[in-house]
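Missing here: one protein chain of the complex. Every other protein chain is in place.
Chain IDs A, B and C follow the sequence of writing; residue 1 opens each chain.
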Amino acid sequence: MGMSYLVYPGAHHTRFHHALGAMFLMQKVIQTLRFKGVGISEDESEALQVAILLHDIGHGPFSHALENSIIENVSHEHISLLFMEALNVQFNNRLTLAITIFKNQYDRKFLHQLISSQLDMDRLDYLRRDSFYTGVSEGSVNSERLIAMLNVYDDGLVVEEKGIYSVEKFIIARRLMYWQVYLHKTGIVAEQLLLRVLKRAKELVHEGIQVPATPALSFFLKTFVTVDNFGASELNTFSKLDDADVLSGMKWWLDHDDFVLRKLSQMILNRDLLKVKLKKKAPKEEHMATLLENFRSQHNLTAHEASYFVFHGVISNQAYSMDSDTINLLMKSGKVVDVAKASDQLNLKALSKKVVKHYLCYPKPNY
Amino acid sequence: MGMSYLVYPGAHHTRFHHALGAMFLMQKVIQTLRFKGVGISEDESEALQVAILLHDIGHGPFSHALENSIIENVSHEHISLLFMEALNVQFNNRLTLAITIFKNQYDRKFLHQLISSQLDMDRLDYLRRDSFYTGVSEGSVNSERLIAMLNVYDDGLVVEEKGIYSVEKFIIARRLMYWQVYLHKTGIVAEQLLLRVLKRAKELVHEGIQVPATPALSFFLKTFVTVDNFGASELNTFSKLDDADVLSGMKWWLDHDDFVLRKLSQMILNRDLLKVKLKKKAPKEEHMATLLENFRSQHNLTAHEASYFVFHGVISNQAYSMDSDTINLLMKSGKVVDVAKASDQLNLKALSKKVVKHYLCYPKPNY
Amino acid sequence: MGMSYLVYPGAHHTRFHHALGAMFLMQKVIQTLRFKGVGISEDESEALQVAILLHDIGHGPFSHALENSIIENVSHEHISLLFMEALNVQFNNRLTLAITIFKNQYDRKFLHQLISSQLDMDRLDYLRRDSFYTGVSEGSVNSERLIAMLNVYDDGLVVEEKGIYSVEKFIIARRLMYWQVYLHKTGIVAEQLLLRVLKRAKELVHEGIQVPATPALSFFLKTFVTVDNFGASELNTFSKLDDADVLSGMKWWLDHDDFVLRKLSQMILNRDLLKVKLKKKAPKEEHMATLLENFRSQHNLTAHEASYFVFHGVISNQAYSMDSDTINLLMKSGKVVDVAKASDQLNLKALSKKVVKHYLCYPKPNY
Partner (left out) sequence: MGMSYLVYPGAHHTRFHHALGAMFLMQKVIQTLRFKGVGISEDESEALQVAILLHDIGHGPFSHALENSIIENVSHEHISLLFMEALNVQFNNRLTLAITIFKNQYDRKFLHQLISSQLDMDRLDYLRRDSFYTGVSEGSVNSERLIAMLNVYDDGLVVEEKGIYSVEKFIIARRLMYWQVYLHKTGIVAEQLLLRVLKRAKELVHEGIQVPATPALSFFLKTFVTVDNFGASELNTFSKLDDADVLSGMKWWLDHDDFVLRKLSQMILNRDLLKVKLKKKAPKEEHMATLLENFRSQHNLTAHEASYFVFHGVISNQAYSMDSDTINLLMKSGKVVDVAKASDQLNLKALSKKVVKHYLCYPKPNY
């Protein structure tokens, strides 16, 4: 959950715990579907469990913040796949089917949908887990009931008709978690600062300035790692990188000579973040320029340096997508219908519109 | 919850318990609003607690079923008011303010809204309570959080802006409870049978046929009680009528000579109800006629008698009404906006459309 | 839970619900034991489920109150057996194995222990259920975990060693429920009044005085039913007797000519009970005599009549019995040991002493 613990102090649960939980739900859904007569072989069952256990293994410390700072635009899904392939060699190809399903190259489509879709075991676990650990009880989903109503039709995952209200509530709960937790403005500014402190550290290293860090972090500060040069050695070092490297790095930098590196580290570790505003529109250019110039002149910085503290961006969430891989209901009549179309009302259709918000971050006056 | 315990066996909680719970929430909201600087006098506080404690006191046994069988079209709100007025005499006018607020004749509008509106303490209690006792966890609402976000603006109840997603979830949870619990088709057919068994009993009594019952029930079987003749004596007898009268009546009637009375009692007590279907449209006249005729001839009944077992009707729910007494948000900007209009999306507007369904009940073949 | 709802207003859950819950736990424990390699045949599995489903079917309305008033000293276990035997005839002997296990006449002892012992599915269900519905959260037991740790050794039910603290907590939770809920003094006085109102009604009937009641209740007021004359017809009528008969009876008697019948009914229905005290010793004879005489003379009653309102008795609870059918631990060493002896400390041994308390009931001064 990135830096969400700054808002929800209980949110210290781990990706490892989530992986175990999602695997547990996978075991439940396999049991349920088999009970309903859906054939799932032992090999498929193992593959599903392996795939869900490893689906997030490519995440670096603090989740998404690193994908665009320490490494250059390498998605965690790509890295998860690299790990699976490495493990596949180690386990004599026993993960081949898991990888095929994970890549959606297996002909029984619903197996992939259990791992990645709008109603997969990943979401069923993380929504409930994050709701539990943050205490935002409105975000809780009834995973047992949703799983109990799953079925397979024409190789696609479907929800039995009577589950329609539970699916609606699931979509609303997820939407609530997005705006209330995952996209909480304090979490966003903290994540942006984290991303920027790492960018700055990398920048300084490449300017030849000494930036103390643990070995794994030092490697990624020194090296430009992209999709193209992400080899076995990079993967190995990446596997050693965790929150402790990033946190101990920032603690080291609290007294660093560089204003930007030092200030960003202080902001994060002392919980004294930038101001952040959420708006429907992007801020005006002049407004940004004024804020930037104020801070620049106040601390005698270059415009580039000041830009670490004054910035804006976009967050968005689509509660439900009707475009692809919809959640489908199996009606008593035998027909299969997109849940948004099966509803008595147009509320789910309304929720399929993407909502976009702009955030604007800038220093408090006394900085 | 009427006959819902036939579907949810834990749903045996009482109206008394609900009244206590709603009063407890009222105490919380008074505390919260006072803390936010909303002046509520000691008299107003007592009146609010009295009004919510008594708001449902006019309900007869099995809730709504009796309003149109035992008594003739007298609403429970009307009877609640009769009780309050009787108590007001007994307590030397100490309930006057409570009654004024209950009748929405007090100038501070939000006091009435706490008792009766789309976000009142009644709903906050019953949704959570019914969710708890049925085990339908998706219907649970976070009453504490909703109360914590209430405020008063211009004498009207408002929710602070950041509560928008919680309000959305509250509306969705209520909608889910309606279709999954309160309007569950098995509950509906059971309630219809109950209403009909009492109608039949009354009919027989007026034909001069002996129908054994407890004294309080006998009174209402013999007498046509309407709004106009609902006096002190009727109120007193009504106060003695509870589930035990109705249940013991039906047990008595299990062996009654009258086919209709006997059969209806058996159906309810032996949990062997009519078939029930939910449809988008009303059933065709011919279809109804055929079903009726089949049962009539099968048991050698009159058409009137058979009509107790073959019938249809309408149920409906409006998740949210934008017409009157909307749930209003107090925006950070200071503006007050209907939550359905404040939402990022049109989903709440979509939910303000009334949904209507038709139920059709008829005997199983082997009856 | 008898009259406990006077103390805990949520305690309106039913014996039917408990029977379903205990059967559900039975299914879980069968699954668990089979998973651990304990052979349980399909026939045994069905018998266990039937036996636990029906184990309490012989209970009359308001549980134990009737065993010594309406009927003369016939235990509910005896009546449960009569029902099972009647059903066995109806189902062509399909319940024979269930009855054998229920009567503890089957050679695999642990099957009976799952139905009736110090750690049976009955207790695992009712403690958790009663804790849930009363809100006395300290009484909750972790049924899943206890079941997960059950095993069978030498045909006897055992708990695996690591479950020792969970068993301790189970015993303490049960003890707490006894003193805080089941033996709560208000529940006790209410139950005693209920028992006495029925005794009085029966007494009056046998004196030739008119006591209106529903047919099933009238039967038991007129007839002395004992173990010896409890035949098919008595069983049939007994099956028709429920809370509604008793409640509607008392409502009828609110205006009865007989002081005792009327007053007792009023006390129960108006929640205006006798005073009750719990003491370590029995009250002194003279004290009782004074209380009795006061009330007798105040209302111009006979001593016999007054004795309905002044009485004392004994309640007791033994948290754990070391005498027979102990809860046994299967140690890692392979030995089987009574949990009270396996504990690090003597606390369970201390809890095996029976605790006895005396209650004393008498009218409030203004009666």
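A few notes on this one:
Here is the rule we use: a residue touches a chain if its C-beta (ideal position, glycine included) is under 8 Å from a C-beta of that chain, and two chains touch if they have at least 3 such contacts.
A quick note: this is a predicted structure, and the numbers were derived from the prediction, not measured.
In the entire assembly, the chain absent from the figure touches the shown chains A, C. Across C:15, C:169 or C:262, the residue that sits in touch with the chain not pictured is C:169. Among C:138, C:154, C:272 or C:293, only C:138 touches the chain left out of the display.
Contact residues of chain A toward the unshown chain are 9-10, 12-14, 16-17, 20, 133, 214-216, 240, 242-245, 247-248, 251-252. For chain C, the list of residues touching the undisplayed chain reads 137-138, 140, 142, 145, 165-166, 168-169, 172-173, 175-176, 179-180, 319, 344-351, 353, 355.
To be clear about the criterion, only the chains that are shown with their structure count from here on.
Taken together, the touching pairs link the chains end to end in a line with two free ends. Geometrically, the chain at the heart of the complex, using CA-atom means, is B. Centre-to-centre separation of chain B and chain C, using mean CA positions: 34 Å.
Separation between the centroids of chain A and chain B, computed from CA atoms only, is 44 Å. Here the spacing of chain A and chain C, counted between their Cα centres, is 54 Å. Chain contacts: chain A has no residue touching two or more partner chains.
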